[in-house]
Every structure is written in C-alpha cells, then in structure tokens.
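Presented below is the structure to which this report refers.
The other protein chains are all here in position, but one chain of the complex has been omitted.
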Amino acid sequence: MASEAIRAGVVGATGYTGAELVQLLSEHPHFELSFISSRKNAGKNFSHLYPRFQDEIDQQLEHPDRLSEVDLELLFLAVPHTVSMNIVPQLDLDSTQVVDLAADYRFPSVSDFNDTYEIKHADPDNNEQAVYGLTEHNREQIAGAALVANPGCYATAALLPLVTLLKDNLVTGPFFIDAKSGISGAGRKPSATTTFVARNEDILPYKVGVHRHQAEIAAHLPATDVEPLFVPHVIPVDRGIEAALYCSPRSSVDFAQIETSLKDFCERHRLLRYRSEPAGIKAVANTPYCDITAIKGGEGRLVVFSCLDNLLKGAASQALQNANLVFGFESSTGLLRG
Amino acid sequence: MASEAIRAGVVGATGYTGAELVQLLSEHPHFELSFISSRKNAGKNFSHLYPRFQDEIDQQLEHPDRLSEVDLELLFLAVPHTVSMNIVPQLDLDSTQVVDLAADYRFPSVSDFNDTYEIKHADPDNNEQAVYGLTEHNREQIAGAALVANPGCYATAALLPLVTLLKDNLVTGPFFIDAKSGISGAGRKPSATTTFVARNEDILPYKVGVHRHQAEIAAHLPATDVEPLFVPHVIPVDRGIEAALYCSPRSSVDFAQIETSLKDFCERHRLLRYRSEPAGIKAVANTPYCDITAIKGGEGRLVVFSCLDNLLKGAASQALQNANLVFGFESSTGLLRG
Amino acid sequence: MASEAIRAGVVGATGYTGAELVQLLSEHPHFELSFISSRKNAGKNFSHLYPRFQDEIDQQLEHPDRLSEVDLELLFLAVPHTVSMNIVPQLDLDSTQVVDLAADYRFPSVSDFNDTYEIKHADPDNNEQAVYGLTEHNREQIAGAALVANPGCYATAALLPLVTLLKDNLVTGPFFIDAKSGISGAGRKPSATTTFVARNEDILPYKVGVHRHQAEIAAHLPATDVEPLFVPHVIPVDRGIEAALYCSPRSSVDFAQIETSLKDFCERHRLLRYRSEPAGIKAVANTPYCDITAIKGGEGRLVVFSCLDNLLKGAASQALQNANLVFGFESSTGLLRG
Partner (left out) sequence: MASEAIRAGVVGATGYTGAELVQLLSEHPHFELSFISSRKNAGKNFSHLYPRFQDEIDQQLEHPDRLSEVDLELLFLAVPHTVSMNIVPQLDLDSTQVVDLAADYRFPSVSDFNDTYEIKHADPDNNEQAVYGLTEHNREQIAGAALVANPGCYATAALLPLVTLLKDNLVTGPFFIDAKSGISGAGRKPSATTTFVARNEDILPYKVGVHRHQAEIAAHLPATDVEPLFVPHVIPVDRGIEAALYCSPRSSVDFAQIETSLKDFCERHRLLRYRSEPAGIKAVANTPYCDITAIKGGEGRLVVFSCLDNLLKGAASQALQNANLVFGFESSTGLLRG
C-alpha cells in the first residue's frame, strides 16, 4: 500500500454487510483499512468471528467509541437503522467522507423517514445534503457528496431498471414487485425466523405491502402517482435477490424499445449486465453485478428481472462504488476480478 | 381391508407423483393397491427404490404391459405427458375408472393441446368426455366421470383462487402469476438443471410466458380475454409451490368482498384453508391442503397467495380426491390425519 | 376415541420434540391428548405455532402451572434438562406414569449426572426407580416403570447396535463414534449457531469428546473399561442422525457373526431394520425406525452404521414406544403407517 493510501474505517464491521466491506477494503488498491469496530466484539480479531479469514484478515476490532480518536478520510457506517443518525452529527464531514449503509439518510423528506421508521429523525440538517447512492443513476451527485446514503438491497434491485424505464417513459402501472431474498438479508442477529429449521425447505412472503423498502422505492421513482405493490419473500439461500417487476408497456411502445432502453443502460455501466435470459442469483452471488432481463408477455404485460447479491451490489460493493466516486476513482475500482 | 375393497392400480409408480399415490393408496380405507407398475424397474420391490418404505410397502413392481391381465376398478396414470393418450384407448372405461395425472386430457380443445404440446392428440374421442379434475370447482362433473384429467401443479395453485374471483366478477387484469416451485416439480429423471449443485443456492425463473401451464390456466378460466402472464421459478426445496397472483379489484369492489369470496370458498371445502397471513410452503408440504390468502395493496393493487404441495394437492392427493368423488366417497377420504 | 381412552399430557408441547409428541398422540388409538402446555405460549393454539396443523390440531396450550389441576394417567415431559427433576417430585407417580424426555433421570448414578450436567440432582429418590427407556434393550423393565427416562438422540443411535455387540462379546476397542445430526437437535431456541446462514453449506464437529451424550453412552454400556470417543457433527438438514461406530472384531470373531448378531436383533424388534447397505437418513427421517448396517473393513476394522430421526426414534416416538410398554400395548402401537 503506497503511503498516500486513503485511511478508511468501518463501524459495525462484524455484521454481514460490515464484514463484506472489510473484505473488499482489504483488497482495495487505494483505500487502507485503518479502523474496524464492533461494540460487541471489541478486542477480538476479525478472523475470530469469520474464521475463514484466519491468516488473511486478522485485524483487531475496536470499540466504536474510539472513532473520535482516529483520523479517517472515509468512513462506512454498517450499523442498524436509526443508529447512524446519532453518529453522523458527531463527525466532521469536511474531513471525513461518509457512506451510510443504514436507512437513516435515504429519504429526501425527513417526514417520510419518520413515518416509515416510526421515529423522529435525529439529524435533519445532514439529511438535506445526503445523496442517495443508487450509483448508476446518481453518479454526478455522488461524486461531490460528503454523505452518501447507500440504498437498501431490495430498493437497488427494483430501482435500477424501474427508474430507467420510467425516465424513458416506456411503462405504465399497476406495478407489482415480487422479490425473493436470501436469509442474510435479515442480518446476523439470530431470531425465531432466521433459524435453519425455520427457513429450510420454505419460501415465505412477509411484510406484504408494508415493508419499509416499499416506501424507499416510492420515494425515488422519477414519477408521481406510481406506487408499486412490493412483495418480499425469503428463500432458503444465503445470499442473493431476484426481483420480478410486473407492469405494462405504454400504448404505442413496443417491446424492442423497452429492451433497448435497458440494454443501453447496462452497456453504459460496468457493473450492470443485460441478459437475454435470466440466469438466477447464482450468477450474481459473491459478485458486484446487477443482472437485468426484460421478457415480453402477451398484450399489455411485461416482466423485468433484476438480480443482485444483497450483501454486495445491494449493500457493501455499492457502498464501495460510491466511495470510489466520492474520491474520484472509477466506480468499479477494487471490485473486479483479476 | 374388507373384501369389497376397490381394486386400484398405479402405472408409473416410481416417479415422484406415482410414489406419492402408492403411499396414499396403501393407507386408504376403501381402495386396495392391487397393481403398481414401472417400465424400468419391473420386478423390483417398491421399497427398493424408496428405502424408507422397507417393511411397509414392499409390493412388487410389474411391467406396465401386464396391465391388460389385471382386473382393476380404478387406475391412476402417473406417466409422462403424451404417454397416457396411448394407454387410455386400450382400456374399458366402463369397468375401469381412470384418473390421468399426465397433461393429455386437460384441454377441452384438442387443438389447444396440440399447439401446447406440439404433437397431434392420439385420442380425441376420449378427450371429449374427460373431466378436468380441479376438485373444488368441478365436484359434480367429476362425480360421474369415467376419465378425470388431473390438473397440473401450477395450474391448480393458480386456478383455485382465480376461478373463484373471476366467477364472482371481483377482479380485473392485467394478471401476473409469479410462481415458485420445489425441484421435485421437474420429475425424477436426472438432468443438468436438477442436480444439487445446479439448484442449491439459486432461484431461477424459467420458461417465462411460454410454460405449458400458462395455456392450461388460460384454458380453464371462466372468462374470455384474460390471459395471465405466468412466470414460474425453481427454488432450492424438495417440494411445494407458492403462487402470488397479482391483479386489480374491479372498480367499486372493495377488499372485504374479495376476502369474503375466498374465505367462503375455503370454508365450503375441507382441503382449502384461508389464512389472514401467508404461512409459506412449509405449512402445506406433505399435506393435501391448498392455503389461500389475499392481501390488499394500495389503490388498484391486489395480491393473492396460493400455496400447496406440488406432489400432493398439485398431483397425487388431488388425484385421490377425484377418485373418491368418482366412487361416491367424501373427497378428503384417506387424506386427513388421525 | 373410546370412552376408556387414557388421558395423556405433554409439558413443553411447542419445542421440537414436544410438538412431535403432540402429533403422534393426536393419532394414537389408546391415548387421548388431554393436556398440552407451554410456559411461553400459554393461551395460544398449537396450530398457531405450527401452522401446518391448522384445522387438524387446534388444541389450546395451557400454562404448565395448570398441571396440578388436571387428572392425567400419562405425562410426557419435553422440557429442557434440569427442569423435569423439579416437576417429577410434585407428581403422584402411582396415578400418573411419566416419560421424561429430558436428561434428568438417565444416569443410574446421581453423581455421574451431577458431574455431567454440573448441577446437583434435585430428585435422587426418584432417580433410583427410573428406568432407562432404550426400548429394544430394556422392554421388561420399562413395562413396569412409573418413571421412564427417555434416552438422548445420539445415545439411542449409538447404544442400539453397540450394546448388542458388546453383550454378544463380539467387538473390542478402541471405539470411535462419528455422529452427524440435523439442526433440530439443537432445539427450537434461536442462537448464533443455529441460524440458516451459520449452518447452511457447512459441517461442523462440536463438543468433541466432551458432549454430554458421551457420558450417557458410557453409563449404559454392558462392559466396564469401554469409553468410546464420541464426536458429534452438525450437518445442514432439519432432522436425522447418522452414527458411524468404528471398532474391531474380537480375535477369532468373523464378520458373519457380527452381521448375524445385528440382524437377529433387528428381526426381533418391529422398529429396527437391518440393511445390507446403508440408506442414509432420508430413509429414516419422519419415521420411527432405526436402520442398522455393519460393513467389514480389512483386518481388525469394522464399521456399524446406525440411522434414526433424532426427533422420533431419538426422542418422541421412542417415548411413545415406552409409554405403550408401560400401558401394556405393543411398543409400535400408533407409530406405523396404515
């Protein structure tokens, strides 16, 4: 690592997304992993919690209170929702660029946040300057941001193609989003609904129409009067999201226009891949890609598939894309093989 | 077993659905398992192929050619599609009642069958008298049928609630059916797409808009000009189907009417269960039930969940329901615990 | 149910083994499910916790404190270890026969129990009269028992063949038991080691040489100076145990004698099955059987496989076998299909 490496930190480094960030940062050509913290596991080595990294990432976890003692240029907050809005106000955003993986700064309107998370936002001032880090749609704003709100995993899967189609004025509702997620989406904390025996051999729709990502998706659509019905499911896999977006082509729009719009979008961005046939989540798990496919139904019916790894493109690797942009690097820096 | 037991047979007894039929028939109070056949495994015992039934179902598998030598009152055909239409013409349907689990007699119109299965139907005469065995919607016709065409697994899941809502004139399109099936749905024959490594840790949409059950569903809707877009997925579980049906309430219809329609339907039929919240496929796997739930989206958006075991309510147990009706028994006879 | 049905109860009816007992009892020809309790879920219906039993087992869960108010002839204690030794002293064992599924009464020597569970036994008096419910080896003592200590799941798998071979004086050590268990063996309470993401795609040896079933196995061997090394693993399946027992034939003993000993043992008992080739846990999951196979290695080397369902033959169905014996029924009553 050259002496000019950018000093980076991760608060919440032992949750699933935090741990992915640690792995990605440990291999990044420009960022240096200077600080990793965990309230619960302070003092232990990272590889004690993730034994596969023994001899590779044996860095010690600090207590998050030590954050004020370290000098970081880049900070990732991989903390539970409503935690980061109490951390950010204590930071100097002029000297430390922040990418927040919690939901706290994702809503342009503080009152929408308050309604959705049923809590009063603790940091409305910084919320105003936060940029929504949906990388491929907001590159320019992200490049100059002091505070990036990294999108939710489901929201990323839904918005990447949907914003494109709505911007190009190609589709009309009603919109239905049938999404399926691996179990890591529920986080690392054990609960009765995340045990092996509970989840194995099952698929379960949950929080139908009331999941918080429904509001997040609606808040970032480039159209009014469009609110999709968002139906998440949990499936017995570790990681990955497949979202099937159902809607209708506008009258006089043919399928080729829709396909062209999405293909062009994917061609312009290194970490999006258009596929003529869906390849499932196995093709995106453990990668930074989002795979997109449109398939024509009969008259007035369309489905668009969007697949990504919930912990990577839906969280950690998109966070790194955003950090890359903030520091003027190519957004895919440190994310590609070879 | 009393001396007046009805002599029943299963052709194709070692496929997944055939094997389920063998199990169900071995416990039925009125049907006696008199003949089981397998072209490939003739001469072996059933429990040789399904070792968990050692000491319980050790009956010998016959070659299907021996069918002409036995005197059966009830015959289940658990054979691949296009095979049963070559068996049925050789049977005397006056003395042997047939429940066909293949697709051959499922289409009222022979030309729809020909188009869908890309083959010329070999037995159009019997196709005319065949009754579609969607038990809870066609009880009366099934009761007097000599030949019952047992519905496809996906079609059963989709049609049970959808026919109800359309008959009651409560919903309007576009209709989207997002279905997820366990891997036993692909049958017992190994292929590159059914290996453990191929399917584990994946969800994959396939045959989007061109699956044969799309045509089967359309053929049995009580409305013209309604063709849902049917999107099947395969998920890494042994058995079970969850179908999410997306559509819109008709204007002036409120959600309570929709819920009442489905609740009433479920209350009238012993093997349907209405649930206010979906319980996933774990609640129906290895049971003869179909579980139905409707959830209101925002304005103009509705989702109905339908869950069943693809090998039971989607195949073998529905076949037994139909056989029960043909012989004048309660349709749930031999299917409930205790 | 005839009027003379035996009134049975289950304390701890919502844990995995308790729930299996409820299912088995709900179908038993002589026992009537009169009382089911759960401290945490008192007031709810059983099917609220296990939705697959909606419309089938909708019985209400009582608080365990109500136990003193009900008149039961048979009581199953499916409670955590160290709980039952505080319940049993309050019962009248003359009028209520007890089958305890906890470990509390499994050790002939109270001091062995104290050492193994690191607690002082609260009920040494009843421990003296308790009978170890390893059904196929202890039928006669169980038949007259007021208090049956149901064996642990691993111990059942290991002891069924091992006691036979040692009684027949056919094998010698060192003995190694390599056991693999489904995740339900860890109980229903969520923990960091039972989440889907933790257990999926893994096999993990744990508590090597220090698992409590090591002491339980040693306590019930019909030989002194034999202590196997017991190595349990957890594998990513819901249920089932496979135990591979490694040892050596005594000099002058040939393999045929060993096979004959185990075959004869299995033939004498309806719920044991000898197999010439192991069939895995799929052949025993959801069944009351234990499958046993011996395979000859080279000179001085032998392996015996023992497979069962940890929740059934390793817990609930063996408990029911024991209850059947206590009340004078065939031990397999209510456990076989058809």
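Per-chain residue numbering starts at 1, and chain names A, B and C are given in the order in which the chains are listed.
To be clear about the criterion, a contact is a pair of C-beta atoms (placed from the backbone, for glycine too) under 8 Å apart; a residue touches a chain by one contact, two chains touch by 3 or more.
Here the structure is a predicted model, which means the values were calculated and not measured.
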Checklist line | From A:106, A:273 or A:301, residue that would touch the chain that is not displayed | finding: A:273
Note to self: Going by the contact rule already stated, which one of B:13, B:33, B:165 or B:183 would touch the omitted chain in the full complex?
What the structure shows: B:183
Margin query: For chain B, which positions touch the chain that isn't shown here?
Written below: 16, 183-184, 188, 190-192, 194-201, 236-238
Item checked: Residues of chain C (touch criterion as defined above) contacting the omitted chain -> 173-174, 176, 178, 180, 200-205, 208-209, 227, 229, 231, 233, 235-238, 240, 242, 244, 246, 248, 278-282, 285, 295-298, 300-303, 305
Next item on the list: Kindly note down the residues of chain A that lie in touch with the hidden chain.
Entry: 23, 26-27, 51-52, 54-56, 201, 273, 275, 279, 282-285, 287, 289, 336-338
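To be clear about the criterion, only the chains that are shown with their structure count from here on.
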Item checked: Separation of chain A from chain B, taking each centre as the mean of its C-alpha atoms, in whole Å -> 40
Margin query: Measuring centre to centre with CA averages, how many angstrom lie between chain B and chain C?
Written below: 38
Margin query: So the centre of each chain is just the mean of its C-alpha atoms; given that, what is the distance between chain A and chain C in Å?
Written below: 46
Item checked: Multi-partner residues of chain A (each touching 2 or more other chains) -> 200-201, 236-238
